[in-house]
Structure formats: structure tokens, C-alpha cells
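As you look at this complex, bear in mind that one protein chain is not there, while each of the others sits in place.
For reference, chains read A, B and C in written order, and residue numbers begin at 1 within each chain.
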Amino acid sequence: MAVHRFEPSVWHNVLATRQAALSVADGDTVITPTLDAAGFDKDGVNRASGPNPMNGPIFVAGAEPGDALCVEIVRMTPIRDRGWTRAALAANVVDPERVRDLPPRDRADWIIDLANHTVRLEHTVPGLEQLVLPLEPMIGCFGVAPGLGQAFSTATSAETGGNMDYRGFGPGAKVWFPVVVPGALLFLGDCHAVQGDGEIVGTGVETAFEVEVRLSVVKGQAQVWPRGETATAILTVGNARPLEQALQHATTAMLDWLAADYGLGAVAASHLLGQVVRYDIGNVYDPAYTVVCRVDKKWLPARSA
Amino acid sequence: MAVHRFEPSVWHNVLATRQAALSVADGDTVITPTLDAAGFDKDGVNRASGPNPMNGPIFVAGAEPGDALCVEIVRMTPIRDRGWTRAALAANVVDPERVRDLPPRDRADWIIDLANHTVRLEHTVPGLEQLVLPLEPMIGCFGVAPGLGQAFSTATSAETGGNMDYRGFGPGAKVWFPVVVPGALLFLGDCHAVQGDGEIVGTGVETAFEVEVRLSVVKGQAQVWPRGETATAILTVGNARPLEQALQHATTAMLDWLAADYGLGAVAASHLLGQVVRYDIGNVYDPAYTVVCRVDKKWLPARSA
Amino acid sequence: MAVHRFEPSVWHNVLATRQAALSVADGDTVITPTLDAAGFDKDGVNRASGPNPMNGPIFVAGAEPGDALCVEIVRMTPIRDRGWTRAALAANVVDPERVRDLPPRDRADWIIDLANHTVRLEHTVPGLEQLVLPLEPMIGCFGVAPGLGQAFSTATSAETGGNMDYRGFGPGAKVWFPVVVPGALLFLGDCHAVQGDGEIVGTGVETAFEVEVRLSVVKGQAQVWPRGETATAILTVGNARPLEQALQHATTAMLDWLAADYGLGAVAASHLLGQVVRYDIGNVYDPAYTVVCRVDKKWLPARSA
Partner (left out) sequence: MAVHRFEPSVWHNVLATRQAALSVADGDTVITPTLDAAGFDKDGVNRASGPNPMNGPIFVAGAEPGDALCVEIVRMTPIRDRGWTRAALAANVVDPERVRDLPPRDRADWIIDLANHTVRLEHTVPGLEQLVLPLEPMIGCFGVAPGLGQAFSTATSAETGGNMDYRGFGPGAKVWFPVVVPGALLFLGDCHAVQGDGEIVGTGVETAFEVEVRLSVVKGQAQVWPRGETATAILTVGNARPLEQALQHATTAMLDWLAADYGLGAVAASHLLGQVVRYDIGNVYDPAYTVVCRVDKKWLPARSA
């Protein structure tokens, strides 16, 4: 179970079958510095073009179609003291006639206090003088190569992950992606220092991180959509437009998981979800929106053998 | 500031301008027993027909169009030891082709343990033998009369509230509705012992409650959509289909609130919401869906004078 | 089969159970002058407030819940030489970020040439100097009272009709509405001299008409949504947001009709619709959108006995 330091020299704007930049064994750990969404590195140097340039792909030995790749997010350390956002809500999250009133989508810079783990605007605006947010790192875009020769943009997401922009994908989370091509071919990047639900300004606080992930293969774990686990909950992800379809995918994926691993039939799963389910909105900005279906572990029966 | 005990003998299936069943003063408290969603009372006697028969309307003296009515949910005490749900997910929350696999939408009964404040299935199903949920009361349907002579069904919701099925509307919450007709004309009912996000089986655990609410008028508080406040957060509500439109309404309403009461311009509000907003899905089942836009109070500046 | 001349003195902004303004027998004809969408009559006098003030309701003897009311549009004669529209696309029909570029939604006046049956801008704009459109009259808003005491705004539509803004509802068309209350209680108004698909500026050319309709009852014709028939086609109407849901309602209603009257099973109906269906977009502007599912009569089998 080796630890690999991976310094990319090439980045990718699609999730696709591409020449592996690194090959690792099942269970290995990878430590890698990511660029921000626009391709700027820890020193503020532009290394790649957007959108969301990805490190990778990483070939994981033993991962075959029909398996799942587990990405455990061990650590995310910000490596730059500046991040940036857009200064206006996205046009699609307000009433259409009110778009006329939105300010320009200018760029705003934020200070990331690396010692105190906080984030604040570099040039404050009236009313937000006191706003100091805790650092809450998350990976905005990661996933594995799709099948059939497809290559989808890192601006969007699909069954194999991508630009999901879900706050829950931070340190401590495990995420499983369906493996569609040999070696899985993991891509990752686009990390945020903090982000609200929905990524409704079109960005989190975009910056560079050093990310540590542990990669392992779950043989024969059939799944259509990404799954995740945090300290307290299990979750499934649907990526699609409109929100209804993303929610349908996530809910259907949770039914499948509850059946496969927890032995819950359709009636039991309906009762459970009906009374305890939580939905999170990953993003409502990217071409495909992201909805998460989440169930606290405390309500789950023991996993089936 | 009187306390009124209100025992209805007639219930309503629309929110509309109807003869007031009770008139109260600004600041008064009302204690009233509600029927379940199908019209059954605390003794299991069918008193009214569905959907969601409402107590009311309650005329609040001094409430005029352009004001807001504040409904503070002081207490909700379950008054029946049985509730019921549907035993299958709603067809619109799973992938369309998977609807074929859903079980029938049978009724299931639940035991409400009034002493221990818990809820469990009366006849358990495999895998849920240990499922005992905490009682988490909420008002499924409440709101005030709409204008222009409209009367909308208690199956749905609109600008003046209605069947929002939001988990956050439980004891301790304050909710403000826009007053459109003199006296506001408050309706309420359809309380749930517990419910997951989205009301995705089409019900919470439906039962009868004694509800205590304190009603007060906020003169000149212009708002288009319901607003709320909990111990930790402020929130706005959008009721519409699809989810995108509900989210747009809620977000636009939050922009309006942040501007009016907290003095935040569009850029400041964008920065704040972009990094700290939370979205909740009230229901994704009723004719109008409900999305809540929520901001923790700790991030807000002081209210304007 | 009498002919009634109906000159309203009161108009309505909801479809609801209201005191009948006129009672007619099954098969009678009604001739009535309508106001424009803003409540102005043939002389340009403001007689009622908007939205879409309705003539009616008309009680049709013998119409009972479970029947259908047939409204045959016999004639529509414009009775004013001026109409008006909005001068900008509605914000919800362009890409959200492009709303910023839309012009103001000013009012524009049009000349209706009553002799030549044409319509043109009163003050032309560059590029449209030659634009002379044929008069293509249609009823924007008509329908019958809903049940359960509901009263829905004439800005929107529902199962019993309303503000559907469908171009196909002009002279020669027959439209059937589901009867929900005794006498059906027909409302009508909001006629347009011409209108594109979708009513994407939020109006057709709004003006006053004299409308002649023949009203008849079809006993026991169960239907959930409006149905129509033109010289060449049968059609069903779905009113809802989003467009997908309107389309689902219309398609499901066509399945029901093909089964009930043409004896087509689900496979036959799928084959037929799959290869010959046409969809029209009534409006994509009102609170509920309207989608029409249309089948040319030449493809239909003989009606069942």
C-alpha cells in the first residue's frame, strides 16, 4: 500500500479514456496538488486552461468494468492564500424577470487564512465586513472514465462522476464510482475552500489544494451512479437536468443500494426513505445538476452478509 | 393577549376567503385540535373529507393587505396513538422506467408512543424491525387566503402558503405569510408526527395534533412568499413546479429579505448566499413542490433599523 | 335550440362556482361580446380589471359531474380595430443569462383591419415594415368551474380549462371540458386576433370579439382534461408546469380517449402515436403551460359503437 506523490505536467478538461499519468495498486494512496478551476497553481501561475483542469488519469490495478472504485478523501490542504468566486448569482437561480437586476458576474478574490483555517473576502462589501467563514474543503470535480468512447467535459457530470460540486465530498468522505473501463482512470481537481449548496454563484472559493486520497477496488459492486459515505450517513448521487431527474436518479440508486447491501425490499425502503431521507443539492449551476439522497446510518439495518 | 381554544365543527379543503370561524386580536394565542390528512380526529372518527381538511379560517384583527402574519408554532402535541403513511414511493421520485417495479401505494399504520415521543410501524417489515423514530412534529399545510377571489386546494400551495410539507415548520419555528385579504384568514391542519425530506411516499406519519400558535401582525412587511425563522436560521419558501422554479422563487425572496432587513446589496447577497446558503426540499410530491432557501443567522449582519 | 345574446355587466377573474349569469338548454347557442385581456371593451372603455376578465358563468341545463360540455366555436368576429401586445419576449423563453439583453416589456398597439381580416403594427419597427398578418381568431381563456370549492385565476389553467392560449381554439373547433359541478358553469374571454405558438411575448394581439358558441352536453363522457376536434384532427390538452408534465397529461389523456372511443389497446395506441402524433405548445408563459397532443383523423379507426 504505497504512497505516490503525483505532480502532473498535463491536465485534462474531459473525463475520458486517456493515457494513464500514474498507475497504482489497489489500496495505494496518492498525494497530488490540484490547480484551481481556471488552471492556476499554488503560486498563481497559469498551468492549464479551464474549465476545471484535472489531474490524472490514475490507473488503479485490478479495477474492471462491473467493479467500483473507492476514493477515500484522506486530507485536503489548501496551498494558496487566495481564492476567487463570481460576484453575482447565476441567472438560472432567480426568477427569470429578476435576472435584469443581477450585478455583473465579476470576479472577487478571497483570502484563505492557512493558519486559522478561515476564508474571507479580500475587499469586503457593505454588510459583510464581519463575514469570516470556516475553511470547509471539498473536491468539486472528480470521477472516472465513461464507456463507449465518450469524453464528457469537466464542466458537467454524469454516471461516472465529474463536476458534481457537492459540499459533502470533503476530508473523511468515501466515494465509490462505477468502473466502466479497465483501471477505472480517476481524474480529480477543482477544489473549493468553501461553497454553499447549489454553487449558485457558479463557483465555490476556487483555489489550489494538496489532496490525499486512498484508492481501492470493490470487486463486483455494481452501481450506476456515484455513492458516498460520511461519518454519519450513506448517500447516492444523481447528475442530470432538471433537478427532478437528478433526484429520481439518486433515489433510484438508493433503492438499489438498500436492496443489495441491506436486504430492504421496495416496501421497507419506501417506509425508511419516506420518513428519514434527506436531499442535498450539490449544484444547480453546471450543465448537469447534482442531487444527493442521504440516509443517516443510525436508521439502517445491519448490512447483509 | 388572550388564549383561544378553537374546536372547529366545519373544515375546509381550500385556502380562500371564507367566513371566519374565529376572530382574534394581534398577539393572541390559539390552541386547536387538528384532523389528520384524511379527516380523522383524535378518536379515529371521520369528521371531514380530504384532502387535508383545515381548521379555520382565523381572522386576525389589524391584518391588512401589505402586512405579514406571523405564526409562531408554540407547541404541537400528538393526540392519537396511531398515524398512517403510504407504503410506496411516489411514482415521480424514481426513474420513470422503474415505476413498473414500485409496490402498490397501500396504507400502513404507525404507532405513536405518546409517552416516549417515538414513532414506529405497527406491523413491521423485514429489515425495519429496529426502526424507532423520534417524534418530530410539523405542520404540513397552513397559510392564509389568496387574493382576487382565488381558492386553492389544500393539496397544493402557493404564495400564501398551503400544503408545503416542510419538516422545518415545527415547534419553535416562526412563519410569516403575506397578508392579501383583511384579517389574513389563517387555515391550518395536516400535521405529521415525522416526515422525510420531499414527502416522497406522499405522506408523513399522518395523525391528529393539538396545535398551539401565537398570531401577530407585522405592519407593512411586504413579502411575496412565506418566510420562516428557527432558532438558528432564517428561511424563505418557494412553492411551484418544477423544483427549479420553486428554488428560483425562494432564492429571489431571500434576496428581497436580505435587502430589506439586512441592507445587503445584490453583490453582497450573492457573496453571502453563494458560500453559505442551504436548500431544503419541502415536498416533491404535491402539485406545487416546495423548496426552502436557508441562511444560518450567524452569517447575517445586524438587522437594519 | 335557442340563440341567446349575452351582454355581461359583471366579469370574473377566476374559474369557480359563481352565480350563473345565463342559463341555457343543451344545444343552445350563445352570442356574447368579450373584453380584451386587460378588461377593455369594443369601444376601448375599461369595464373590468385583469387578468383576463371572463364572461359568465353560463349554466347549461342537464350538465352533471361525469359529463362533458361541448363548446363549438361557431364564429369569432373582432369588434374593435385596435389590439395590443407586449414588445419583448418573456424572460423564461430565452437563455437565462440573455435576459439581461431583453428590451422592456412595453405595450405595442396593432391595427386590426376588419374589412380585410388582417393585423399589423400601428407603429412599425425597422425590418417589419411589410408585416401584415392574417386575422386568426382564437379564444385564449375558457373553461368550466373546478370542483371542491376551488377558484383558479384566469391567468392560469387546470383540468377544467382556463388560460390555455392555444391557437387551435378558433372558429370551427369543438372543445369538450370535463363537467365537475352541476350546469358546468362555462366562462370565456381573452380572445386574440392572432398569436404565435407559446404566447412567448405574454400576449397574442389582445382585442374584443363577438363570440358565438354552441353548447351541448355529452352525458357520461368521462375525461380528466380538455379535448378538442378540428376539421382534420382530434386533440387533448395538458395544463401544467413544466412542459414535460403538460405533455405527460396530454399524452395520457389521448391514451384514454383512444381506448374509450376507438377501442385501441395500449400497444395499438403506442404504435399509432409513436409514428403519427403531433405536439403543439399552447403557451409557455402562463403559470401553467399548455401542451396539445394531436392526431389526424385520417389515421384513426372507426369509433367504437
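To be clear about the criterion, a contact is a pair of C-beta atoms (placed from the backbone, for glycine too) under 8 Å apart; a residue touches a chain by one contact, two chains touch by 3 or more.
What you see is a predicted model, and the numbers here were worked out from it, not measured in a lab.
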item	value
Selected from C:Thr34, C:Asn55, C:Gln150 or C:Thr203 as touching the chain missing from the view	C:Thr203
Hidden-chain contact residue, picked from the options A:Phe59, A:Trp84, A:Phe152 or A:Tyr285	A:Phe152
Residue, one of C:His12, C:Arg86 or C:Arg227, that touches the chain absent here	C:Arg86
Omitted-chain contact residue, chosen from C:Ser23, C:Ser49, C:Thr232 or C:Ser270	C:Ser270
Hidden partner chain, residues of chain C it touches	85-89, 92-96, 98, 101-103, 108, 119, 121, 125-131, 133, 194-201, 203-205, 242-244, 247-249, 251-252, 255, 262-281, 284, 299, 301
Residues from chain A at the interface with the omitted partner, ascending	12-14, 16, 148-153, 240-242, 245
Interface with the unshown chain - residue positions in chain B	90-92, 96-97, 99-100, 102, 242
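Everything below uses one rule, namely that only the chains that are shown with their structure count from here on.
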item	value
Furthest chain, CA centroid comparison against chain A	C
Whole-Å gap between the CA centroids of chain B and chain C	34
Junction residues of chain C, two or more chains touched	242
